[in-house]
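With one protein chain withheld, the remaining protein chains of the complex are depicted in position.
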Amino acid sequence: MMPQTREEVPPPATIEAAALHRLFDVLHARGYTIVGPTARDGAIVVAELDTADELPYGIGVDTEAGRYRLRDRDDRAAFGHSAGPQSWKSVLHPARAPLWSADRSPDGTVVVREPAEQQHRYALLGVRPCDLAAIAILDRILVGGRHPDPVYAGRRDGNLIIAVECTEPGATCFCTSMGTGPHADSGFDLAMTELLDDDGHRFLVRAGTAAGAEVLAELPRRPADEATMTRASSAVADAATRMGRSMPTSGLPDLLTDSRESPHWDDVASRCLTCGNCTMVCPTCFCTTTEDVTDLTGDHAERWRRWDSCFDLDFSYLHGGSVRSSGQARYRQWITHKLGTWHDQFGSSGCVGCGRCIAWCPTGIDITQEVAALSLLRLAAESADGKDDR
Amino acid sequence: MSTSTAPSAVSAAVPQPYRVVSRRVDTADTVTLELAHDAGPWPAFAPGQFAMLTAYGIGEVPISLSGLPDPDDDRARRLTHTVRAVGAVSRALHDTTVGAMIGVRGPFGTSWDVGSAEGQDVVVVAGGIGLAPLRPVLHAVLAERPRYGNVVLLIGARTPADLLYPDELLRWGAAGVQVGITVDRPADGWTGHVGVVPALIPIARFDPARSVAFVCGPEVMMRFTAQALRDRGLPASRLRISLERTMRCGAGWCGHCQLGPLLLCRDGPVVDYALAEPLMKIREL
Partner (left out) sequence: MTDDMFSRVGSLAFFAGLTREQLRALAGAARPVSYAAGARIFEEGETADRFWLLEHGTVALDLQVPGRGAQVIETLAGGVVLGWSWLHPPYRWQFGAVARESVEAVAFDAGPVREHCDADPAFGYAMLRLFTPVITARLHATRLRLLDLYATAAQAGQP
């Protein structure tokens, strides 16, 4: 399901920006439903695209903590924007999904039916390296455990992933700190780097799998020359030095475990609305809940699954009350899980450094600043105890 | 302690219809149901594991097995669940009738790993409905009685009327299990102990140096029971408890059952006390 990364692949090629239309034709001819970025309702969202014209040419974004605005670029870059409010989980792990339906016949027999097989094969166009890492994380959780999730498995099966490297990080980005970007090196069928300069609007395209190579072979292209490859890798390397945020990752799980009784949670709780925006925009937040519904006769029942958030008061409801009823307990749960216990549960960090949670928090809570604050508090506590600084 | 080793015999996401073949009223709010499967392979449940039970059209809850199918007896292929009516779904399951259909997904979770106690004394401590998930432990031990040393069963109940499986308790006592029962509130004619269940631990006959303890009940009860067992010299590494958190999937997808680093549907519900103890001390974890 995940593209292999060590298959025989052709060398990198250069395509003109206009070839994106041909890319759409090729993908459609191969039966893919193309999903990619488009500007809608004041944001760059993830949607089904019919033509390359729907890509957000010339649109950039202006982001900061608690802020996201579209702006006009002074060029026609198609991917000149950092992460918007949606991620690929909108496609792969949708906000609402049917799980099964059941009918009871007059003699009491119950027949249960699973939903029809997933009809679409998705081509994901414009997947940022941070989001590539997020998809890999969701793979581990939802299909890498002992019980594969059939909804995710169905939607993930047959994906064609076209990554786009970042050359312009946003103010809230910190993929470099989390080791997930801005360079795409695995997990894709095709990886593109957009170049816009005196030599024109073009893309360096690398195939990561045989499936990607097949698609590339149908596009008008020329072998990438040394200068183009250098320019692309320099632009990406340069982007790595211009990240808006950074996160010290060494010892993070221990820091969060040590901070369980920290006075800092009171501080965050005074700012956090427990609105759950962060969990909705986060590309790795996967929590769901189920709802059983029935018709008036009670003979037809269905179970639907929908996104849930650990910030919801009822998330931890047990025996008449919620285990995590205070806002500070719920914020602590989210950040400790994302940066700490995720390692225990799934073998990696849950954070890919996309910065969405920072931009989309209405009160501008910044996960990197919260970690810094916890770290300082722990240092201060250790000094007070007379221990050595770590 | 082992994780479930057998693959799911039923789809992890879709509840399979099982027929209720018997319903026994245990107490004012608890019943024991036996479920039978009309067709298809039998899921291999181990003691301590749970199933997600669906009351079609109402909802789904995790319920531990309180009795396992006998693999050697086709007619005895029943899943047994003891259900207490505490919410809408469990009330619907509790009120179900013989012949009705209930959806089953599973097995999920870790097992008590009874076999690891072979050659040692077995100490089972149950609080309230916590006796239900422990019942398969007694069955497993008594099925291979010579392999175990002293077998102790200590039970705490709210009142004598809330005691589960009273006939079986008598049979186990006759089969050589030390059965100690205490209630929070006695009723007229009650001649047994009155008080909290940890108070029974000092008078139970077992060798803490060669014992494994299996404890299930409300968290507070488990903590103080663990303390009393440790006071007698039983190490936390040979003490297992069954933890509970809300579950919306049982299969590791929904994120609800987290307790710190543990996903209780996958790393629990049976957890070594050495691992659980520090987590249980943190408020609102």
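Labels for the chains are A and B, by order of writing; each one numbers its residues from 1.
The rule is simple: a contact is a pair of C-beta atoms (placed from the backbone, for glycine too) under 8 Å apart; a residue touches a chain by one contact, two chains touch by 3 or more.
All values derive from a computational prediction rather than experimental measurement.
**Student:** Of the residues B:176, B:195 or B:278, I need the one that contacts the missing chain.
**Tutor:** Going through B:176, B:195 or B:278 one by one, B:195 is the residue touching the chain not shown.
**Student:** On chain B, where is the contact patch with the chain that was removed from view?
**Tutor:** On the side of chain B, residues 29, 84-86, 127-129, 156-158, 162, 182, 184-186, 188, 190-196, 198-200, 202-203, 217-218, 220-221, 224 touch the unshown chain.
Keep in mind that, in the parts below, only the chains that are shown with their structure count from here on.
**Student:** How many Å are there between the centre of chain A and the centre of chain B, using C-alpha atoms for each centre?
**Tutor:** Their C-alpha centroids are separated by 39 Å.
**Student:** For chain B, which residues count as touching chain A in their complex?
**Tutor:** Of all residues in chain B, those touching chain A are 4, 7-8, 11-17, 54, 56-60, 86, 99-101, 103, 244-246, 248-249, 251-256, 258, 260-263, 266-267, 282-285.
**Student:** Taking the complex as given, what residues does chain A use to touch chain B?
**Tutor:** So the residues of chain A in touch with chain B come to 99-100, 102, 104, 108-112, 114, 141-142, 145-151, 260-261, 286-290, 292-294, 298, 301, 303, 308, 310, 315-319, 323-326, 329, 333, 336-337, 340-341, 344-345.
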